[in-house]
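Quick one: structure below, then a few questions.
Not every chain of the complex is shown here; the ones you see sit where they belong.
To keep things simple, chains are lettered A and B as they appear, and every chain counts its residues starting from 1.
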Amino acid sequence: MSIGVWTLEEEARELRQHMGRLVVSTGGRSFLAIGGELNRWLQSVDACDGLLTIFLRHTSASLTVQENTDPDVQDDILDALDRMAPADGGWRHSLEGEDDMPAHIKTVLTGVSLQVPVVDGRLDLGTWQEVFVIEHRCGPHQRSMTLHYQGT
Amino acid sequence: MSIGVWTLEEEARELRQHMGRLVVSTGGRSFLAIGGELNRWLQSVDACDGLLTIFLRHTSASLTVQENTDPDVQDDILDALDRMAPADGGWRHSLEGEDDMPAHIKTVLTGVSLQVPVVDGRLDLGTWQEVFVIEHRCGPHQRSMTLHYQGT
């Protein structure tokens, strides 16, 4: 099954880490691409080869890696999540609006912590991949992330 | 879209790692908050700034980050997962009880590996965030996690 394994970097080099914060303004119920912003931060801390962790500090928005070519893909994903966590699902928790509990469920399904390898100072994404914040609430929000880079 | 990016720590400092195990007793089908225990472990290994990885070594329980204020949120999440993986779903795998296969599916959807940044020796969680083990089986279990810290 394995076609091949190879090693990008054989030499051990001195490791360092950098941490930062990224705050974004989301539109309601939508994807927001953040790959460009992450690459700019990696450049600002002089990253070379290593690993970037993005941690979103919220419970009703999440992180994902998906394609960024056909915008229909994002709409279909939002619809699929709506079907799994519908606004009229009869949820107990309703004090913060009928979009709040579905947003928590969608966040559990998609996650708030994400790791992406970094090669030559840039996110080592596949051809069709982009990193997104998914806003699950109906209205726009400010969302804060902690960035953690470890590498050379 | 970006409001601001800033760097918490600009100086490279010597990195180290620590590994440990955390074993907890879960109640059946419930959330168990472990943030306090994780912070105690971070303190015991003298962690400062870095990244904590929690890896749950099981296939029918999982890890998540969610709010810890209104207990209804946890009950609604458990219900949502039940709807996605119902006990009467007609699953092939039934030897270990009708709650076992749904527990595997819920584990796939929510994940067993989680990363949380650490700042000043404590989990850098958002205001409303807590780290949980979700027990997906009906009965109580002992669940074992490997903890991995890398940082200063």
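As a convention for this text, a contact is a pair of C-beta atoms (placed from the backbone, for glycine too) under 8 Å apart; a residue touches a chain by one contact, two chains touch by 3 or more.
Just so it is clear, the model here is predicted, and its values are computed rather than measured.
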{"item": "With 2 copies placed, total copies in this complex", "value": "3"}
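Following the convention adopted for this analysis, only the chains that are shown with their structure count from here on.
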{"item": "Chain centre separation in whole Å, for chain B relative to chain A (CA means)", "value": "17"}
{"item": "Residues of chain B defined as touching chain A within the complex", "value": "1-10, 12-13, 15, 49-51, 64-67, 70, 72-73, 75-77, 79-80, 83-84, 109-111, 114-117, 119, 124-129, 150-152"}
{"item": "Contacting residues of chain A [partner chain B, same complex]", "value": "15-26, 32, 37, 40-41, 44-45, 53, 55-59, 84-85, 89, 91-93, 95, 101, 104-105, 107-109, 111-113, 115, 142, 144, 146-148, 150"}
